[in-house]
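Below is one structure, written out as structure tokens, with a few remarks after it.
Just one protein chain is left out here, and the rest sit where they should.
As written, the chains take the letters A and B, and residue 1 is the first residue of each chain.
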Amino acid sequence: MKIDLLNKIRETNPVVLNISNFVTVQDVANGINAIGASPIMSEEISETDEMVGISSAVALNLGAFTKPQVDHILAMGKAANTHHKPLVLDPVAVGAIDYRKQVANELMNQFQVDVIRGNAGEIAALANVAWDAKGIDAGSGDQDVVEIAKAAANMHHCVVILSGATDVITDGEHVARVFNGSPLFQLHVGSGDMLSSIVAAFCAVSDNDYFEAAQTACLVFAATGQLVAGQLQEERPGTFSMQLMDELHLVTVADIEKIAQFD
Amino acid sequence: MKIDLLNKIRETNPVVLNISNFVTVQDVANGINAIGASPIMSEEISETDEMVGISSAVALNLGAFTKPQVDHILAMGKAANTHHKPLVLDPVAVGAIDYRKQVANELMNQFQVDVIRGNAGEIAALANVAWDAKGIDAGSGDQDVVEIAKAAANMHHCVVILSGATDVITDGEHVARVFNGSPLFQLHVGSGDMLSSIVAAFCAVSDNDYFEAAQTACLVFAATGQLVAGQLQEERPGTFSMQLMDELHLVTVADIEKIAQFD
Partner (left out) sequence: MKIDLLNKIRETNPVVLNISNFVTVQDVANGINAIGASPIMSEEISETDEMVGISSAVALNLGAFTKPQVDHILAMGKAANTHHKPLVLDPVAVGAIDYRKQVANELMNQFQVDVIRGNAGEIAALANVAWDAKGIDAGSGDQDVVEIAKAAANMHHCVVILSGATDVITDGEHVARVFNGSPLFQLHVGSGDMLSSIVAAFCAVSDNDYFEAAQTACLVFAATGQLVAGQLQEERPGTFSMQLMDELHLVTVADIEKIAQFD
């Protein structure tokens, strides 16, 4: 993995444009900022083209959308394609709510995403695999997560990140797995959304190798969380989320290389 | 009080659906998560029925609504009644803004809430008692808060929580009071909203005894805050809010029993 993409983010400070989930937007903005990129958010369709024009990558989060926002997401996805900007989709809760799955699929019929990042329940839904998702959580199922991720990647012609205790990253053929992480990520609601936007930041500096960018983003994020969790004596979700911001800013390529576990 | 409802939340991890106040939504989601339940938020009326269907309780916050959201709140309240899911209402600032009081009353004419959670100014407004509310704060008045809470409960046929330095909980006849807490709750904007959604989590595991659930939620929340505040040397609202998340995850039934003060 090209862990030094992290340095490239810090050197070039790419603007990452987000359609955000209002639940987690502040953490996502601060996470993008902490790792060295520059966040911008938009809620108004009239500024879509200008916004995409000044950005180096676009992240679309389906966390709590309204119908007007779906129109905005559609316009932004199309503009990202037109401007050749990398496009990341986070399909929040499509595993639990059929309406969301339907919206996500309709959107992806109208623009081409480069990376999808979701938990097992969400990726299974997008691959049409039976899975017992639970609200915004992954839930449980007995299919192999690598096969699910590959099926979703082949169906949607993009890189898929199925994140969890082990992150699975695939372009439909090749597979990478990241074994770093911490159970504390599950205790902080914004973790997945933050990872999706950080994936966009890595895509922005990846010379269009989104499979590489996706793997590296997962490794950097998971390893940073593991470093933070390792300093805590107890499971402290509040302290974890605060120190995760600190460490996203402070962590070095060498820190990550020291503990990286992937194949 | 059945403090071990806390354990039941952690064992069953109920999904709590929220119409959220965008001001405090991230804290509310993390608070629900930290105590052991699973938060989900929705902004789109089309997914109402599915969302209520997968949830174990519903919390409606009037903190910063638009007219489209009022339609959504109405649909969600009705769906909660139809699906027999416990329904909690947080009537933010109805004491200060007549328009909000009018909206809250119109909503409650169209569905039946199980618990209302507000400060003295808000509950007084819903009981049609004169009170000098101040913005989102309780303000001041010279009526007896127990009588105000009982009047509101009888008028709206539900359990009422009037929260403050002492929390008053009543079904209109019986009254419980929780004396635990900390002045630091007032210094953190999301505290009341978080309590309302945690009340919903307790309702979800209460076998329909919402008076019991409401009392217990107040005790657990107030005692947890008191434990956190007791470890601080000074009034540190930022540190308090972070450690409140930690402690909501770590606190045990035994910790609470040790300091519980109620009648």
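By definition in this document, a contact is a pair of C-beta atoms (placed from the backbone, for glycine too) under 8 Å apart; a residue touches a chain by one contact, two chains touch by 3 or more.
Keep in mind that this is a model prediction, so the values were computed, not measured.
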Residue of B:1, B:136 or B:149 touching the missing chain in the full complex: B:136
Which residue of A:42, A:191 or A:206 touches the chain not shown here: A:42
Identified contact with the non-displayed chain, of B:51, B:96 or B:204: B:96
Interface residues of chain A (partner: the chain not displayed): 13, 15, 20, 22, 25-26, 29-30, 33-34, 38-44, 46-47, 50-51, 54-55, 68, 241-246, 249-250
Contact footprint on chain B, counting only the chain that is left out: 22-27, 63-67, 69, 93, 96-100, 134-137, 187-190, 234-239, 241-242
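The working rule: only the chains that are shown with their structure count from here on.
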Inter-chain centre distance, chain A versus chain B - centres from mean C-alpha coordinates, in Å: 32
